[in-house]
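With one protein chain removed, the remaining protein chains of the complex are shown where they sit.
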Amino acid sequence: MTLGESFEMIVFAVLAVVLIFTAIMVVASKEIVHSALYLLGAFAAVAMLYILSNAAFVGIVQIFVYIGAIGILVLFAVMLTTREVGG
Amino acid sequence: MVDYTALLPEGLLIVTAAIVLLAGLFITQKKILGYITLVGLLASLGLILKDWNLTATFDSAPFYGAIVVDPFSQIFGAMFLIVGVLVAIAALKAYGDNPRQDEFYSMMLLATVGMMVVAMSKDLLALFIGFELASISTYALAGFDKRDPKSIEAALKYFLIGGLSSSLMVFGISYIYGLTGSTNIDTIASVFGANPGLAATPAILLAMVMLIAGFGFKMAFVPFHMWAPDTYEGAPSIVSALLAAGSKKMGFAAAFRLFIVGLVAMKVDWYIAFMILAVVTMTVGNILAVVQTSVKRMLAYSSIAHAGYIAVVFVVVAYWNAPDSAVNLAVTGGLMHAFSHAIGKAAAFIAVAAIAYMILSKDKVDDPNHVENYDGLGKRAPMTAFLFALLLCSLAGIPPLFGFTSKFVLFLSTIEAGLLGLAIICVLNSALSVYYYAKVVMRMYWGEPKGEAFVESSTYTFVLAIAVIALIVLFFAPGDMVYQWAETAAHAVTGV
Amino acid sequence: MMDPNLTTIDFRMYAHWIVLLPMIGFLLELLIGKYWWRKGGMFATLSIFGSMIISYGCLYNVYVQHLGFWEYSWPWFYDGIVAGFVVDPLSLAMVCMVSFVSFFIHFYAIGYMSHDCAKNVYFAETALFTGSMFGLVLANNLLQLFIFWEMVGVCSYLLIGFWWHKPEAAAAGKKAWMSCAVGDCLFLLGIAMMYTIMVKQGITSEIISFNAIFQNLEHLSHEALFGVSALTIICILFMCGVLGKSAGFPLHVWIPDAMEGPTTVSALIHAATMVTAGVYLIARAFPIFLAAPNALMIVAFMGAFTALYASTLGLVVNDLKRIFAYSTISQLGYMIAILGCGAVLGVASVAYALFHLVAHAFFKALLFLSSGSVLHGIGNIRDIKEMGGLLKGMRWTGYAMLAGALALIAFPLTAGYYSKDRIIEDAYIYATHGGDLGYMVWIFLVLGVILTATYTFRAWYLAMTGEPRSYPAIHPHECGFWMKTTLVVLSFFAIFLGIITGGGKDFWHFLEETFVHETHTATGIYPGLNLHEIAHLGGNTLMHHGAHPPSWVIYLPLLLMIAGLAIATTVYYKNRIDVSKYVKKDNPLYQILWNKYYLDYLFKDIIAEKIIMTVFTFWDVLDRYVIDGVVNLLSWITIQSGQVSRKLQTGIVQNYATAVIFGVSMLMILVIMIRGG
Amino acid sequence: MGLITILMLVLLAGAILSLLTKTTAQARGVALVSSFGALAISILMYLTYDANFNTITNYAFEESGTWMPSIGIGYHVGVDGISLPMVLLATIVCALCAIYSWSEGKRPNQYFALLLLMDLTLIGVFVSLDFFMFYVFWELTLLPMFFLIGIWGGPRKDYSAIKFLIYTHIASVLMMLGIFALYYFHGASTGFYTFDIPTLVNAYKDGILPISQYWLDFIFITIMFGFMVKMPSVPFHTWLPDAHVEAPTIGSIILAGVLLKMGGYGLFRVLLPMMGVASTWFIYLIALFGLMSILYSPFAALAQKDLKKLVAFSSIGHMGFISLGVAASVLAGMDPARVVAHTGAMFQMFSHGIITCVLFGCCGVIEHHTHTRIIDDLGGLTKKMPKLAILMVAGFFASLGLPLCSGFVAEFGILSGSYHTMPIFVILAAISIPFTAGYHLWAVQRTLFGPYNEYLGDVKEIKWYEFTPLAIWVIIFVILGIYPAPIIDMMQTTTEYFLLSGDILPIGGIHVPPGGAVPW
């Protein structure tokens, strides 16, 4: 295993842990706004993973579309449908 | 220079959709849009029917082989367009005064395009895109009556389960792609053919199961069906017509494209799985339809049962003992049944819409679709009731309507394949289905009318009459033409 | 055979018109009788008169002109089933008697039924009956005989129930039919078996006509069913039909009830003609019985037993018509018994039976008609306990009845004397040749004589002599012209028939030619039968001529008759003995007789009501709850499973998603299992 | 266009026209013209029928054309000595029913249209020589009857109509599977896919189907099931009494008179040639079904309180004779007897078709005039309705098998012709005769005779339009009872062809190996 590979591996592991954690939190978090934010985190982690596996363009698109569009849409929806925090 | 004329029907629809959307911004007399839609659909249908026995191959090089135009896509295209025409005419009446009708028409047109693309696809990507195009349009259509909580609920359920199943589908596709290295269906099939062991790996099995779930959502296979009754019941009736007749058939188009080719190539024992699916689907659909009190929901369950019948095709195809003739006959029968069911079910939902419209206009009732409100309809609305009864006959498979012929051919294939138990279950289910159709007919013809006669809408009556005449005419002479068409299509898709 | 010098009409060619004329009469009565000519009666009577002329014409042809026996037929349906007519002494004797009696009873009925509003229907039915009876008698094949056998049964049913508004009448008609139906279905089965063994012999033309059977008896006697000679089984089945129609024990129960019909009907159908059809069947099929081992023995025994059995019942009945009904059963028993003796006597027994049949027809018709006249005269009272002293008011009727009664008890020189005593004598000859059972037959018949005399004159004395015992009996009114004429004519024959026929000898000689002479047909000749050979097939040995019973046997019946007459006179005329202390409900013997040996009770209360109705109820339960229950259960299960499983559709979208995931998992497990397996 | 097509078109046109009319008189006029036109055509066919046409490839008035050539469906019609009497029966019954319904006031246009449609579909079944057509008409008969029961029926019409529909539909779809198998195996072995009945049946019979006994038996038993339910045979009979009780009178008349005959007809047309190839114990099974029906019906009938239900059970028994006769006649035995049994069974179809019309017609008259059918509530009707009494007595007597009525000719043929091959069955069947007589007489006695039930009020005499058809039916069955040749000769020619020519059944009949009759 080369150094680069080890590095890749470490990055992958970190991203994986982040991804799983955020994904779990999306499901488990009590506050729906927190869920939405964790979701953005998860999207970001996925985008990093794309870049890690040599699919940089898809990664960028992931960031644009998912974080930029969908994530914001989610937040927006949360705001619109929640009268006060905790709904 | 590539000849794109074969794609003209789809192109025409997209153009019409654009025109409708744009014109909707400027025109106040929006009813015209409906006629524009209708013209577009009819023109497209004409183009398809003109080349119905198409033999020249379409050069799909610019699409990297992702789409083809073959009899299979043609017959499904015709099916979707006929459904579209029926729905569009009905919409002239149902949404003729609605200020948002331009959205309705354009989404309907786009949904139709999506369905046609699925039927044309030779690549999982094209298939997926078409699938999603149709799905997303119909999500919106299901919630079109946005003041109606039922409509919204229908859309919500449809959307959520749809999202789940499309992710399942993509997940399945990803495995197939990963293990075969391609998303082209023919390539996939040849890879399977070359490596018989590959088809039995757990990943491929999982992928297949997920694809079955993904398509099964559209086709409303049990247990992926649960959204269907709710959505069909809650959505506006003419949208239900589009869903049950068009969108569902799109699921079959996709499944035929992928599974038939895949299954023929895979030589893996899938038939028991499909048999269980088919049997459970038709049985659950029928048994639950029996106990429904809402006619619309009953039609929804009957639609599930019909999905079960058509699923017989997969059983026959997957059955290793089935001779090639049986496989072809099964696919032919499946196509014919899809065809007859598309017309019959679309018209039946439209009839429900017409009846609900009449009932709401005269009687003060909560649920116009409740079967009690159908009492004495034979006297109150003789034409509608008569046509609806004939449509139910077609769905039940009672001659002289095309529904009988198609069921006849479909069940014939099970015997050809030697699947005796399946055949018996099928016909018993079919016999059971007569029960709930007959109950509606009984209500209509010998229930006591609850009020004076209705004024029947000529538009709705016209739609129903077209459908019934088509079904009757197809039963007589030109049924053979449909058979030949379906048979060519079956050859195109099975390749045997 | 045909004598060219005799220029006369050959009536034999028109024998079918004997049948057809009354049928036409039936249609005319039914359709236009109501509107024409006295509202009924004329068409029927005249058509039967026409039949009578043809009948006697045939008799003249055969008996006087010796034109020979004649048989002709047309194809009917199926291959080999024909409609055919046979003119031979046997059928002629019957047909002449039937037409004569029937004509006079119609004559009588014109008066008797004059006040009935449905008179035309009555006459239509009697005409149909008479025509059917002719058809039965003239039939040359078993099937045609059976067809008309059933038709006379129908007419009997309809006529018994003629006064349909009386529930007893309707019930009696049904009972008559049911009793006969039991016998008839077995008879039909016998015909089917006969058909089968005939086909087996390769016979295809006129397949179950009598002559075809007779000519092939030798082959047929080899057929066996269940290890027994097929002919025996067939004959037993025929015998069952006979027991039903001719009121043999135990199927006789319908006759007493049948007296609910108009008295003319009782006279015509239940005394003179229809009930003799059974006797006629055995006579007609005599060679078959002869060729069937043991068949005639059964016939003899059943006949003799019935004769005695019915006589005992006649002793206790109080209904005038029923007394005569039991006597009819008894006399029919005599006829059947003597036919059974044919195992020894050969064709002579047919002659004796037929002679008694004819004589019985006259005197029994007379008895019934005179009792009808009594009923007519005193307002339909039938209980002899309520009559008495009627002779004063109705001399014609009273003496006519006396004539009939004397003939019935075989008073010397009356018709019955020649016919019945001959039967008893020959039964003794049979007994001497036929073993112990033969003696039993003879003893039964002899005992019957004393009982017959007793009950007949019990009835006559109680009705005609003594003091009137009820108000209507004080002033009876005599019958009118139509009825009186008939009574006179019949009385004449009841008394003098024996003497006219030379003590029966002319009749017997004529009848004895029946089977042994050849029969002509349009295409050929059926040769006469050698009855001795046929008897050998059945293990019987016919007696050759010359056997005479000892003289005590000849005089015994006469003595017994006188004894019976004396008893009746002592008890019921002179009133020397008070029988009322025996005739009590606590006398077990009387009780048994009064309850008709509990046979009705057995049939009606136990078999019909208890057993069969229980079975039917059970059957209904089976049909409703088991067979149909399964059907309904299936639909119930379907609907219930729908009701249960629809609850899975909760409406909550997460559950739907769960179902999708669950479906994927299950499918995956399934696929892996299949692959693993 | 041949006579048969014209016949069907006349009825179709009549049905459509009648649907468009407004009043009873118009609808009735159309129905009378159309149904009597059909009757005239069928009589013309009868008169010009040439028995020499009677071979398996050459039917009288045969017409054939293509329909769906891709799967071998064709328009093929024709008649022979078994189907022509059935066509005649259907037209006679329906034409007289049109008279019988003279004053029908409830939805007359639909009523008469359904009557004509019923006629059309029944004739369609009898003339079809293509399994697809046959099946289509077979299914189509359900619809008019379903509506007749449903719209004009009695209080429990919902239950009865749906039971009738589903029960017989299940039977026919299973029959369809048998037809499929026959079609497929024939096509697979010869490469020639067709639904032509003669071709398929011949192929089955000649043993050219390359299939195991299992499949041969499957084909036989499914088709048999379809026919047995339609006949109906005990224990598949329970739809019939219910349907009859609730059906309007002409519904019952057509149901019992003609519709049940479809099952019997199928037995002759389709199953008979197959009997030599399928397992021989099926023959005994058919006979057993027949026997069960014969023995079952009187027992069940006597337990009924409803006159119409009683009559319905009588139909079951009479149809049982057909099964028995057919089964017995195919077994090896003496040819003349087999012919008699077989002809008797065929004649039973026609005869029962006529007789039962009178029975149900009388029930209908009684119900119409007294508003009840419960036997206990009736009594002494002769007082008020003497004409009805004559007709009803005639009908009931004919039904219990009285000689000189057509039923006797048939039953005698069946019993005596069957005895040599199935003695025990025949003996048991003969035992049913007194019971059959019993329940008929019981019904007549309780209905017509005895004191008049004053509770019924002032009952009017039978109307002329009820009397006329009933009287004509009575005349027909009496004439056929006395002189059955007009119908029976035609049947006998066909029977001789069926049984003796060797084209349909092995010459001499089907030999059952000793002990091989039943599988155990």
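We call the chains A, B, C and D, going by the order they appear; numbering starts again at 1 in every chain.
Heads up, the rule we're going with is that a contact is a pair of C-beta atoms (placed from the backbone, for glycine too) under 8 Å apart; a residue touches a chain by one contact, two chains touch by 3 or more.
We take it that contacts and distances are computed from a predicted model.
Of the candidates "Sodium pump decarboxylase, gamma subunit", "Branched-chain amino acid ABC transporter permease", "Nickel import system ATP-binding protein NikD" or "NADH-quinone oxidoreductase subunit NuoK", the chain left out of this view carries the UniProt protein name "NADH-quinone oxidoreductase subunit NuoK". Among the chains on display, the ones the left-out chain touches in the entire complex are A, B, C.
Contact with the chain not shown here comes from a single listed residue; of B:L125, B:M383 or B:A465, that residue is B:L125.
Touching the chain that is not shown, out of B:Y139, B:Y271 or B:Y374: B:Y139 (per the contact rule at the top).
Considering B:E10, B:E153 or B:E416, the position touching the chain not shown turns out to be B:E153 (whole complex).
By the touch rule set out above, chain B reaches the unshown chain at residues 124-125, 128-129, 132, 135-136, 139-140, 143, 146-147, 149-150, 152-157, 159-160, 163-164, 166-168, 170-171, 173-175, 177-178, 181-183, 229-231, 233-234. Residues of chain C in touch with the missing chain: 646-647, 649-654, 657-658, 661. Across the interface with the omitted chain, chain A contributes residues 5, 8-9, 12, 16, 19-20, 23-24, 26-27, 32, 35-36, 39, 42-43, 46, 49-50, 52-55, 57-58, 61-62, 65-66, 69-70, 73-74, 76-78, 80-81, 87.
Heads up, the rule we're going with is that only the chains that are shown with their structure count from here on.
Computed from the mean C-alpha positions, the centre of chain A lies at a distance of 76 Å from the centre of chain D.
Chain geometry summary: the mean Cα position of chain A and that of chain B are 38 Å apart. Touching two or more other chains at once is no residue of chain A. In chain C, no residue reaches two or more other chains under the touch definition.
Those residues of chain D that touch chain C in the complex are listed here as 163, 166-167, 234-235, 237-239, 296, 299-300, 302-304, 334, 336-337, 339-340, 343-344, 380, 382-383, 386, 390, 393, 397, 402-404, 408-409, 412-413, 415-417, 419-420, 423, 426-427, 430-431, 433-434, 437-438, 441-442, 445, 448-452, 484-485, 488, 492. Listed in rising order, the residues of chain C touching chain D in the complex are 30, 77-80, 118, 143, 146-148, 150-151, 154, 157-158, 161, 164-167, 169-171, 173-174, 177-178, 181-182, 184-186, 188-189, 191-193, 195-196, 199-200, 204, 207, 225, 612-613, 615-617, 619-620, 623, 627-628, 631, 635.
Contact residues on chain D toward chain B in their complex (touch as defined above): 67-71, 132, 136, 139-140, 142-143, 146-147, 150-151, 153, 157-158, 161-162, 165-166, 169-170, 173-174, 176-177, 180-181, 183-184, 188, 218.
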